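The next block holds one structure in the form of structure tokens; read it before the comments.
Apart from one protein chain that is not included, each protein chain of the complex appears where it belongs.
Our next item is subunit A:
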Amino acid sequence: MITPSKAPLIQLRGVHKYYGDYHALRGIDLEIRQGEFFSLLGPSGCGKTTLLRTIAGFEGLSSGILAIDGRDMAAVPANHRPTNMVFQSYAIFPHLSVAQNVGFGLRRESMSRDQKARAVAEALEMVGLGGYGGRAAHALSGGQRQRVALARALILKPKVLLLDEPLSALDKKMRETMQVELIKLQRNVGITFILVTHDQEEALIMSDRIAVMFEGDIEQMADPETLYRRPTSRRVAEFIGKMNLLPGQVAMEGNRIIVDVAGLGRGAVEAEQAPGGVVPGATTVGVRPETLGLLFPGETTSRRLADGVVDEVVYYGDMTYYDVRVPGIERPLTISMKNLIGQPVLDVGTPTQVVWDERSLVVLSR
């Protein structure tokens, strides 16, 4: 495995993009390191593809700077950039065979025919399509097309591989397999990957770092764990995973940040639990379902408790999701519990106690 070095391979500074009147990218600042697996995550229409196409050179910038490997890309057309792209539609050339597709970009390389044929065979081997070279490209399944597109891009050993929702056309099972394969592949080749996805789970699984985009701007950029545990804003918190959003009050008492959460109670939190900063007054507090618990009969806990009534039960086999109505909170709290040995699944209407901990609270801005 190649450890990512510190120097940024890709730099964007104040990048804006207009389509006519439409402001598609609104001041993107971004640095991506060599060897990093970077994801652009966000809802449909937030500008992920636009940003990726900007880096690839298919769209010009309206203003701002884009540099790859220390070189300004303003005057460099797509065919001369050290990037290669895996298109969402895969863009496999239908008139060429699998091998001809994979070898398409080798035309101008100074290699002998044999060397090229060997490179193509190796690339196909790498993506698990060894022996498929002679097939017609139109006779491939979705997953195979995706692999051909990958091999075709990787054979040129780009500095950056750009992937625009490469897995969205695959079924769930195939997608999960390919996620793991992509991670392995990226570690083996050591090439910087930039992945566009609107699937938060996919981004969390695969990435070293994730930029969450809304409306043409990056709202938060962090590693998956930070992003999941410490989202800065309500929008990010809602977009990634499940999050209970509770109204609360935040105040500074000396150096301590004191949060008063409706229905749960008061508690002191660490500064890192308010990653978006502290503005004293009314706020929204986030709590992940898995950081809450229920106190089953006969159990005791040193953590904090709040009374409630089971409102809804969804049984998943390994997990059970409870919606628990707690006095003082408008919406029921969602709580996920591992189904451990000896723990009953509670019925709707059962009075219960919610276990919570101020260490899992997140104070959200906006």
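In the analysis below, contacts are C-beta pairs under 8 Å (C-beta built on N, C-alpha and C of every residue); 3 or more make two chains touch, one makes a residue touch a chain; residues count from 1.
FYI, contacts and distances are computed from a predicted model.
A single chain of the complex does not appear, and UniProt lists its protein name as "ABC transporter permease", one of "ATPase", "DNA ligase (ATP)", "ABC transporter permease" or "Phenylacetate-CoA oxygenase subunit PaaA". From the set A:Y18, A:F58, A:F296 or A:Y321, the residue in touch with the chain omitted from the display is A:F58, counting the whole complex.
Touching the chain that is not shown, out of A:S97, A:T226, A:S336 or A:T350: A:S97 (per the contact rule at the top). Screening A:K17, A:R152 or A:R175 for touch with the missing chain picks out A:R152.
On the side of subunit A, the interface with the absent chain consists of residues 56, 58, 77-80, 83-85, 87, 89, 91, 93-97, 104-105, 107-108, 136-137, 152-153, 156, using the contact rule stated above.
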